[in-house]
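Only one protein chain is missing from this complex, and each of the others stays in its spot.
Naming follows writing order (A, B and C), and every chain is counted from residue 1.
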Amino acid sequence: MAKIFAITIVLIAIGSAIPILMHTWDLPQDISTHGPLIDEQFSDTMAEAGISFLASQFLLAFFIWKFSNPKPGAKIRNFPGGAMGLVIAAFLLVGTEVLALGVFGAKAWASVYFTPPAANAMPVQVQAGQFAFYFRYPGPDGKFGPLHADHISEGNQNFFGLDPQNDPESRDDIVSAEMAVPVNREIHLLMHSKDLGHSFFVPELRVQQDFVPGVDLSIHFTATKVGKYEIVCTQLCGLGHYNMKAYLEVKSQEDFDSWIKQQAAAQ
Amino acid sequence: MATTVHELPKSEPRRSSNEGSGNGGWRNLVPAGGDARKLADYSPPPASTGIWVALASITMTFAAFTSALVVRQASALDWRHISLPSILYWNTLVIFASSFTLEVSRRQVATYMGGLRSQVARPARWLYVTLFLGLLFVAGQYAAWLQLGSQGLYLPTNPSSSFFYVLTAAHGLHVLGGLGGLARVVRKLSNSTLRRSTLDATSRYWHFMDVLWLYLLLLLWMKL
Amino acid sequence: MHDVSPHTVQHGAPTGFIRKHVFSIDHKVIGKQYYALALVAVFVGMVLSWVMRIHLGWTNFAIPGLHFLSSTGAPGDVMTPEYYLQLMTMHGTIMVFFVLTTAPFAAFGNFFLPIQVGAEDMPFPHFNMMSFWVTFLAFLVLVASFFVGDGPTLGGWTQYAPLSAVGAVSGPGQGMGVVLWASSIAIFCVGQLLGSLNFITTTLDMRTKGMSLMRLPLSAWAWFITSIMGLTAFAVLMPACILLILDHVAGTSFFVPSNLVINDQVLPHTGGSTLLWQHLFWFFGHPEVYIAIIPGLGIVSHVLITNMRRPMLSHRVLIYSMGALAVLSYMVYGHHMFVSGMNPFSSLAFSFPTLVITIPSTIVVLIWLGSLYGSKLRINTASLFALGFISMFISGGVSGFFLAQPSIDIMLHATYFVVGHFHLVMAVAAIFGIFSGTYFWFPKMSGRMMNETLGKIHFWLSFVGTYCIFMPFHYLGIAGNVRRYQAFVDDYLQPLIPVHKFITIAAILTGVAQFIFIYNLIYSRFKGAPAPDNPWEATSLEWITATPPPHDNFGGKLPVVYHDPYQYGIEGSSGDYVMQNSPEQIKTAFDEK
Partner (left out) sequence: MRIRRSYLALVALIVAPALMFAGTVSGKVTYTGTPAKPKAIDMSKEPSCAKQHATPVTTETVVTDSSNTLDNVVVYISAGADDPNAPSQAVTFTQKGCQYIPHVIAMHTGQELDVLNADQTSHNIHPLAKVNREWNKSQPPGAPPIKDKFDAPEFISVKCNIHPWMHGWFAVLKTNHYAVSSNGGAFDLPNLPAGKYTVTAWHEDYGTKTQDVTISGNETKTIDFTFTAKPY
């Protein structure tokens, strides 16, 4: 029984590792400038975690195999080095390991969050609401019109609560249900929540940030690959949470320009 | 299946009532084969440990309320200053007085329970005074609510008033609990089943209540 | 005057059914009541998870008879989006609070802590009784929300504001459902505070002669540490729930900011802080995770060492490690909020202690492995589950490496990776601890042995099944599969649906295997072989008394303790072990002086 158990543990450990080693399910391809650091950090962590996982499972299995149903008269032996040895080992091995992870991870984190957006970054506002994202571009005047909560009327496609009648800045604002950005151009994303807690997650972009109702945060990123990607909500926001999504279209500069013209016409 | 070893429990004859079951202590080991009787036998009565534990968790609760207040105040600009109802300061005097009378009665009851009944005619007298002052305090807090209400400040009016009502209500409930404890002490005293530890624990709780109130008063006075 | 000694808890054996089995103040009965409550709760939670899993694998599949549960939640037996979330919320809440907190801590702790310290009962038996019945009331209130208005809340067991705080406008179940949820949890906190009060005082004051703190068995230590955590954690959750209820019923704005617009209408609240709830909740929430798992560590150590027939490599180090886990658990709660919009610097500040937590956890595992080395391991259902626990604890622990780092959390936050992580490390591991404890202590609790064959079958199915369910969760998470989705409509999630189907099948089979356990439990309770006093040849005090223990645990004679708890593998008068209360000299004593 013990031997079967040991074998089972080994098989499970190996079986769990195979999909990782074969990259059956992997991180989505990275299309951001800050992504590589994160991916590197991820693979390093995977290596360290994987080794500790396999090592300790194998050790467990081996000891179970070896020390179950012992011969009569077998004497108890203490682990060489005793408890202190193990404690020291834990501090040295795991301690340094996590310290390294922590330090390098901090670098990856800093590259995302501790850098200001470039001066020429393109401002785009995203508003999250039950259960859709809407995006706003400032238009030719480069200014976002003010938001009036009491003007919001989803049935009339006024998702932001703009008041073009009284706010000239609002008249040329471009509102869209999908987000188009020019490739290799830094985007300064201004995040506004209409109602509840939501989150802005684009796996390929290596970006996930919660919306904080009442507080407008901003993040910045640069997309490096033309294509169509999905923006999903990862913060439980109600019954339509699963269906709260939008498309991110990374376009070449000229495609983007024509897109923005066509959107402006449709307003 | 392992074979069973039927071994008679090694144990000592039942303690006499003045001896404790608890025999904690950190390094208070019985030398193997040594004589258990030799042990110094003391561990605090559960009631007195228990009350500290209870006070610890009450402290945590009000710490949580406090941090909520601080975060909430920082979170938005809608924080409105409200001036505390003047009666609160009288209530403070009242609850402090109650602590004083409780201390007096505690000594009296101690003497009384110490066997010197002749010296203490009616040990419960000061307990009743304390009970009365406690009720007076609660009534006073309620009056403070009425004062705020008359200024049009209710629970939802603004964050300051919300926290005022929440904190005073939470404290008031704990005071009511203390009053229940005091009443219990009076009853036990009358049918002479009162333990010193019960009395001490109750008074500790009561004193904590007015320290807590002092803290809340300062907090509200500074923050609101 | 007649003064009863404050130290003794003297209540005569009750007469009459009610005082004996219902409103009993006997810690053993209360322990069993907690266990029964946990059994009912875990069954409900498991069924909920089945329904959810089926829906995730085969969305729009009509589950026959589901509409009887809720005609609006499942019109034509097909689950609506909100109903999925409602079931999910109830699954989480029931499992975390009413299973993982009650079973290993309140149930086993109540039954065995006083016996292991050598006391007749807890010092405040009436608080103890209240503790159970208050918890039971909390359970009723929670379950009641199934039948009120438009059902239970859909906000998830974390109940993030403002979704939880703005009321019915934010969706079905967000009005009455949330109020019931918050009330239930607040009541639950009261129950656990009363329990913790008793546990702490029992450990500090009720230890018998010679039972120094360091001579307490590891299970007792685990319960002691857990009760300290419970005392502080639940004392923080309760005020949070009260404020949440006030935002609902009194129109206050603690958690709801200004100018929120739902259905084109501006909400009346102003100025609240949404992060405030997250801070209050996780300051409780993370310790709660350890409240669920630390009793498991203790129980497993206790069971393992008995079956390894040797002393723990170091009793002390294990105790200190558990203490370190408890302390650290208060300094890391922010790692649930890396991308929540709190200051990114504090994310880093929280990430380091989180990584540091791996050190005490590693030490615990290494001490177990080190003690396993050179031992005389006995394989039985209890020890199998204990070893399974270690395997789970390792598997779930290593994924912590990822989630402790904010940079990687950008990719894994709120994905199935997290779901896999906490299910392995705290949920299933804790459940394995409960199973291990059950097979180990059932003889003492009921007076009869459990059936080993059924037990082993149960173990094998559970062990393999669990890995089949929860390992794939990590892969899904890495592929970016967001959690708390009732259906996977996004294009990039389509290829993952087969994995979900596989998980669903595994979950149902594993769940069915649990009925073997239920059957074994009931069968052995009435028809099992009569249990001797000390079936496992164990040394701690619960095994010196009769089976099942008499009302006052030791038949009016409190034991005196002479040894550290685990004197195995030495020549004793009673075999290869010496019991804690045996006065005999031991040549090769493993006392840690």
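Methods note: a residue touches a chain if its C-beta (ideal position, glycine included) is under 8 Å from a C-beta of that chain, and two chains touch if they have at least 3 such contacts.
Quantities reported herein were computed from a predicted structural model and do not represent experimental measurements.
Although it is left out of the displayed model, the omitted chain contacts the following shown chains in the full complex: A, C. When you scan C:16, C:76 or C:530 for touch with the missing chain, the hit is C:76. Among C:172, C:195 or C:511, only C:172 touches the chain that is left out of the view. Across the interface with the omitted chain, chain C contributes residues 60, 72, 75-76, 78-83, 150, 168, 171-172, 263-265, 487, 489. Not every partner is drawn; the one left out touches chain A at residues 129-132, 154-157, 159, 163-165, 176-178, 238-240, 243, 245-247, 266-267.
FYI, only the chains that are shown with their structure count from here on.
Relative to chain A, the chain whose mean Cα position lies farthest away is B. Once the centre of each chain is set as its mean CA position, chain A and chain C turn out to be 30 Å apart. Separation between the centroids of chain B and chain C, computed from CA atoms only, is 30 Å.
The centroid of the Cα atoms in chain A and the matching centroid in chain B are 49 Å apart.
Multi-chain contact residues, meaning those touching two or more other chains, occur in chain C at positions 257-258, 271-273, 275, 378. Within chain B, residues 75-76 each touch two or more of the remaining chains.
Chain A meets chain C in the complex at residues 1-2, 5, 8-9, 12, 15-16, 19-20, 24-28, 37-38, 41-42, 45-46, 48-50, 52-53, 56-57, 59-60, 63-64, 67-70, 74, 76-79, 82-84, 86-87, 89-91, 93-95, 98-99, 101-102, 105-106, 108-109, 112-114, 129-130, 149-150, 152-155, 161, 194-197, 199, 201, 203, 206-215, 217, 230, 232-243, 245. Of all residues in chain C, only 1-9, 118-120, 123-124, 193, 196-197, 200-202, 204-215, 231-232, 234-236, 238-240, 242-243, 246, 250-254, 257-258, 270-273, 275-276, 279-280, 283, 378, 449, 452, 532-537, 544-545, 554-563, 573-575, 579, 581-586, 589, 591 touch chain B in the complex they form.
Of all residues in chain B, those touching chain C in their complex are 1-7, 9-15, 17-30, 32-34, 36, 39, 41, 43-47, 49-50, 53-54, 56-58, 60-61, 63-65, 67-68, 71-72, 74-79, 113, 115, 155-156, 159, 162, 166, 170, 192-193, 195-198.
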